[in-house]
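Note that this complex is displayed minus one protein chain, with the remaining chains in position.
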Amino acid sequence: MTDSHSEFSSDVDSHADAPTIDPDLIDDAVDYFIPGEPLVDTKAPSGPIADRWSTRKFEAKLVNPANRRKLSIIIVGTGLAGASAAATLGEAGYNVKSFCYQDSPRRAHSIAAQGGINAAKNYKEDGDSVHRLFYDTVKGGDYRSRESNVYRLAEVSTNIIDQCVAQGVPFAREYGGLLDNRSFGGVQVSRTFYARGQTGQQLLIGAYQALERQVAAGTVTTYARHEMLEVIVADDSSGQRRARGIIARDMVTGEVQTHLADVVVLASGGYGNVFYLSTNAMGCNVTAAWRAHRKGAYMANPCYTQIHPTCIPVSGSHQSKLTLMSESLRNDGRIWVPKRKEDCAKDPREIPEEDRDYYLERIYPSFGNLVPRDIASRAAKYQCDDGRGVGPEVDGVRRGVYLDFADAIARLGRDAVEAKYGNLFDMYARITGEDPYEVPMRIYPAVHYVMGGLWVDYDLQSTIPGLFVTGEANFSDHGANRLGASALMQGLADGYFVLPHTIRDYLADGPFEKIDESHPAVVEARTSVEERINHFLTVNGTRSVDSYHRELGNIMWEYCGMERTEDGLKKAIDLIRTLKDDFYRNVKVLGTADSLNQSLEKAGRVADFLELGELMCIDALNRRESCGGHFRAESQTEDGEALRHDDAFAYVAAWEWGGEGEKPILHKEDLVYTAIEMKQRSYK
Amino acid sequence: MATPTLVKGARAARSTIALKLLMAVSGLVFIGYLLLHMYGNLKVFAGHDAFNEYAHHLRTFGEPMLPYTGLLWIIRLVLIVALVAHVASFVALAARASKARTQKYAVKKNIASTLSSRTMRWGGVALFIFVVWHLIHFTIGKVNPAGGPTNDPYNLMVDSFSLWWMTVIYLLALVALGLHLHHGTWSALQTLGLTGNARARARAKRLGVVIAVLIAGGFALVPLSVLFGLVD
Partner (left out) sequence: MKLTLKIWRQPNAASTGAMHTYELDGVSPDMSFLEMLDVLNEDLNAKGEEPIAFDSDCREGICGMCGLMINGQAHGPEVTTTCQLHMRSFEDGDEIVIEPWRADAFPVLKDLCVDRGAFDRIIQQGGYISVNTGSAPEAHSIQVPKDAADRAFDVATCIGCGACVAACPNGSASLFMGAKITHLGELPQGQAERDSRVVNMVGQHDHEGFGGCTNIGECTAACPKEIPLDVISQLNRDLRTALRHGH
């Protein structure tokens, strides 16, 4: 396998010598953290990459079916990662409790994914294979993901499609009755399965239905409108530390509940809402992950944020969230801005062809409008910074570029375009009040996905024994940037096919010593939750929770967004610290603890975002290179491309909580590639 | 708040949809009967003897295999069964519906529904009262409000409808019937699961209009003709 990369090296990677960095330059963040021990993932078997997963599955201990009922599993989250895991573990006969903050598991944010899901089925015979999907994903992640995990992801991708089809997920089909695929952002094979523009919805409904089936079968109990606020990490009598449960608040009655189990799984999604404006749902939060982090789970690569290029631009200061237009639109839409600033306020239809700058096609002729997300996003930012943005002026700048379907409509006909993208066009029309069949859409980048998350080993176990993390909440598969259509794949891979095997290895030693509510770890967790709630309700300051959140978001977007600099990040850290201080002293949360109280819910989330935001900036400050979604202005090529420094930064930055008010501790996991050769990316 | 339990051993026959099926089938029986009845009534236009002969023929149909009025009783039996089914399921469904939303909206708009669909229940009750009255009038009681003889169906009818208020009562009933059938026809087809696509649905709705106009209109011809002296 070691030389198989040659098979793929025919594409456009540059073969320039890997750049090196002056060692003096990599200590931007020294004052902000404490170096820790290096970290190694010991669970991935060695040997040929294609065999590792089978080996691991074989070596993982088994649990006798008769014992499974006695083993209890808590799963926080009912998105693709959580619902699929709960369904599968329920089927296996474990005793599962499933939590979500929405009023039904079906509403987890995975539902919003539009574009599609990758799988190396090679139905199109266009040269796809598990290895190519693996290769594309590692490369898409800019060589910052763990090779063995990614290979496994590619490997199980085909099973996912089988599973979903059997569940009745209505994927798009061709006239012959077979599944259709399309090609998706940044790849040159057709491997993306889709259900019109609602793939996430259909996949999630499939997983949700499988979950509800287990509820009826009595193996899974669901707790909707329950928010996890703390993880219980307890020592048993022999001093073994394990995650043994969670503290959750019943969001309707306000009751603070203790739930104990043999193992805890966090599938709580991503934390993009730290930016306030993002494509995430209103409730997306970092609380579950952050509470675990504070209890000893390492947070890996928190600064890796994906900015999605095709979102509907902000229309004013009231905005509560941003809406994504699926990037599948880039398959047929052409992105441009006027060549001249004077044209920016004009009706785009009146700007003649020769006055338009199709900048992606111009700069990246081989990929054109399909360049990876980070490139497309930054390119849009540059056009707007250059004064050639379009759309309404917000705070004096036009932040938008055109995504034009005129050519596609002329080429394919309006009906074909409507069949493919109709619901997206409708959505756009509804939000903006403009008709995209007539006037080009306007788009602008927005925070969309976070590649960072809790550090997990090959088994998806965090640094807290018995705490597993799946889906967007972990860091594992996407490196510094996520390839389109691979988050859905990862969520379902983790939940249906990976976790059920690896968790049994852990559970085979269970059931673990019983602990009860009087265990000091439980009491501590419970008390801390109650005190926090109490604190928010008694500050009685002057500012609303939302106003803090918005301010934090502005800081993050400004200094830790598409482009990051040493000075900016340092400034951001100071600003966040001050803001956090003010938050605890001046926030105003009305209502009571023992009722449905949305301000209280938000207060807890914002409190955790404030701490996370600081760590993100520290992580970004430390990583003085540009890779994937992380762009440090100090590290770019002459023509403004991201410049990686493999010599200094080919590692996962796993941060340990250092204590309240203390510096975090940085543990590095070196990234070693045996099946792939690291290359500098170039999409020119 | 109802305790969230899962039902075990649900039966198709005990569902609201089964009740609806009953309603639809009995309703279709009524429609069938009304078409026959209307055909009979229209014999009025063939004159006194033809009409009375028809009434007589109804009673002697099938003799000697069936006893005198045998067919009529079969029809009556079917109608009674249908009525019991129709009314019983109406009562059960209406009771359920009223419990399904005990706290009403302060403001509620109707967007897509027809007047006829919303008046099915009151319209049904009105029809029921009408039928009771109608049976007293023509079948059981044979009341001739004009004071004439009651043993001659033709004359009984013509005498009755010579009175304007009788005609008004009947016409009102026919309006209720028309509304009931307008929604009822389409509704029955939908309940039977025969309107699984937009075209079939549109057709069923059109049929509802046709049946409503045909039956209500057909019946109305008689009292109107009498009133306007076209028949005497």
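We call the chains A and B, going by the order they appear; numbering starts again at 1 in every chain.
Everything below uses one rule, namely that a contact is a pair of C-beta atoms (placed from the backbone, for glycine too) under 8 Å apart; a residue touches a chain by one contact, two chains touch by 3 or more.
Just so it is clear, the model here is predicted, and its values are computed rather than measured.
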Could you tell which one of A:107, A:139 or A:624 touches the chain left off the display?
A:107
Who touches the missing chain here, B:36, B:194 or B:230?
B:194
Which of A:290, A:496 or A:657 contacts the chain that the document leaves out:
A:496
Note that subunit A touches the chain not displayed via residues 84, 87-88, 91, 102-107, 109, 111-112, 121, 123, 159, 161-168, 170-179, 195-196, 198, 201-202, 205, 208-210, 212-213, 215-216, 222, 224, 252, 279, 281-283, 315-316, 318-321, 323-324, 427, 430-431, 433, 496-497, 500, 544, 546-547, 588, 590-591, 595-599
To test your reading of the contact rule: which positions on subunit B touch the chain that is missing from view?
1-2, 4-7, 10-21, 93, 96-97, 99-114, 117-118, 120, 183, 186-187, 190-198, 200-201
